[in-house]
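Structure in structure tokens, see below.
Note that this complex is displayed minus one protein chain, with the remaining chains in position.
Think of it as A and B in the order they're written, each chain with its own count starting at 1.
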Amino acid sequence: MSDLMLQAENLSKRFGGIVATDDLTLNVARGELHAVIGPNGAGKTTLIAQLSGQLRSDSGRIRFAGEDITALPPHQRSLSGLARSFQITSLFLDLSVLDNVALAVQAHAGHSFHFWRNARKDETLRAPARAALERAGLSDRADGPAAALSHGEHRQLELAMALAGNPRMLLLDEPMAGLGPEESGRMVAMLRALKQELTILLVEHDMEAVFALADRITVLVYGRVIASGTPEEIRANALVREAYLGEADKEGDHV
Amino acid sequence: MTLFFEQCLNGLQFGLLLFLLAAGLTLVFGIMDLVNLAHGSLYMLGAYFAATFSVWTGNFVFGAVLALAATLVVGMAVEVIVMRRLYSRDHLDHVLGTFGLILFFDESVRLIWGPAGLSLPLPPWLSGSVQILSGFQYSAYRLAIIVVTLGVAAFLYILVMRTRIGMLVRAGASNREMVGALGVNIKLLYTLVFGLGAALAGLAGLMQAPILTVQIGMGENILILAFVVTVIGGIGSIRGALVAALLVGVLDTLGRAFFPDILRTMLSPTAASALAPALSSMLIYLLMAIVLVIKPEGLFSAGNK
Partner (left out) sequence: MTGVLNVRNLTAAILVIGLVLLPVYSHLAGDRFVLTLFTRIVIMAMAATSLNLILGYGGMMSFGHAAYLGIGGYAVGMLAHEGIYSGFVQWPVAIAASALFALVIGALSLRTRGVYFIMITLAFAQMAYYLVSGLARYGGDDGLTIYKRSQFIEPLNLSNKIQFYYLCLALLFATIFLIWRLINSRFGMAVQGARSNETRMRAIGFPTYRYRLACFVIAGTLGGLSGVLLANHGDFVSPAMMYWTRSGDLIIMVVLGGMATAFGPLIGAIALLLLEEFLPLIIKVAGTPFFGSSAAARGSEYWMIVMGPLLLLVVLFARGGIDGMLAKLGAKVSAKERS
């Protein structure tokens, strides 16, 4: 058994003349929280989309837990244990919070051609859903409609849905985006707890969160990896400071 | 052979007429994202106006011009009174609201013109036939329809591809917010576009009036055909509407004319004559089904106008 959870080898993706991902190689070790950072337009969201299968890569291979998943469609990647949360909140707003997570559980529970038994009273769906809500810190909002949640709670719900299928690895696309300081703090605490159990690939703009959480950091610029290493190594890397962190200072982000 | 050629021209004429309807439908949908079931009612109104105004003025052409102006006005009024309240709603509301309009228009026509149909006689100079090839005569009026619709198609092409309004129209189809940001008076633009669509439908109706009986419900039957054209051509695409309208027009006309004979070569005469009317009316729907299997978004999907 390899100790690499996710291996992306020589991935490329072009949109017309724009190179979004340029011969990118990335390894995520089992159990680590690996952050991917980079300035706007560095291709981070494209990378997540390629890894989750939403975008097909022009070239390159992706292995997950030793198996080649390059050709698998998104839902099969998700069923094999690679769960993804969305940057833009994409929920079932007219269903209840618990229903949202229960649907995610149901997706992993075989086909849904069960026509008679009440799914809302089915403990094989409800119990894991409640457990996932618990882990994401949303238990008290379970019965309300998803539309009534705050922005931060939507992010938590996203996380709960990703956790619902008992994934081996999470792909998190900017879970802190748009959160206030207090909500960000809660999210960081939650991710810190989760990283004890799961492998996580985190794409994030919030440098404070990234440096607080990450075991390793990869820096992307124009779809290329310019550096990869521990937070200390990245902090010390001159190339990174020039290409990215300098710019981050100007933006007012704190490192 | 002569018969085949004549039916091809009939198909072309019918197809071009369908194009007038489908163009309005697809413009209104592409730009305002509005599903308008009452489009057929404007076609019907065009026919009724033409029949009435021709009698009043005693002149077919004057009557037609007045009818065109009247449908334009009715269309813009409908836009101002009803449609602009529906843009922000979902498609279900569009369907229900415009369904209500159909009931209203059908019943109003019955109230004003009575339940019996009207007929619109052609002026002598259009009722004859002209020789277009040696030994081949064709109805002057149908030829006139072909010429007029080709002219309108060219006008639409120039309007959409070459003018500032057309640029806004194309921009609006792909990016609503951008048009707003350009500082264009969207409300006015929408009223004009809807009026244009109504006038196109009215034109189709008034030109059909001398060929068919002018009657209530005439708009609904042709509306479905316009839907089929729009689906085949791809919503929002004028070029798609033209290609699909010609396909549907020719296939439908030739199917009705020759399909029974083709069927007779394959089945017994009694079975063929029993099935022919039912099956030949299905041909265009089969075409639609085939297009859906191959290209679910239509032959020319939007963005590729």
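Methods note: contacts are C-beta pairs under 8 Å (C-beta built on N, C-alpha and C of every residue); 3 or more make two chains touch, one makes a residue touch a chain.
Since this is a predicted model, take the numbers as computed values, not measurements.
Undergrad: Of B:Leu111, B:Leu188 or B:Met266, which one is in contact with the hidden chain?
TA: Residue touching the absent chain, from the options given: B:Leu111.
Undergrad: Out of A:Leu24, A:Leu47, A:Ile69 or A:Ala104, which is the one that touches the chain we can't see?
TA: Answer from the full complex: A:Ala104 touches the omitted chain.
Undergrad: Against the chain that's been left off, what residues of subunit A make contact? List them.
TA: Contact residues on subunit A toward the absent chain are 52, 54, 74-76, 78-79, 84, 86, 90-95, 99, 102-104, 106-109, 112-120, 122, 125, 161, 165.
Undergrad: Which parts of subunit B are in contact with the chain that was left out?
TA: So the residues of subunit B touching the unseen chain are 29, 35, 82, 85-86, 89, 91-93, 95-97, 99-108, 110-111, 220, 224, 227-228, 230-231, 235, 274-282, 285, 288-289, 292-293, 296-298.
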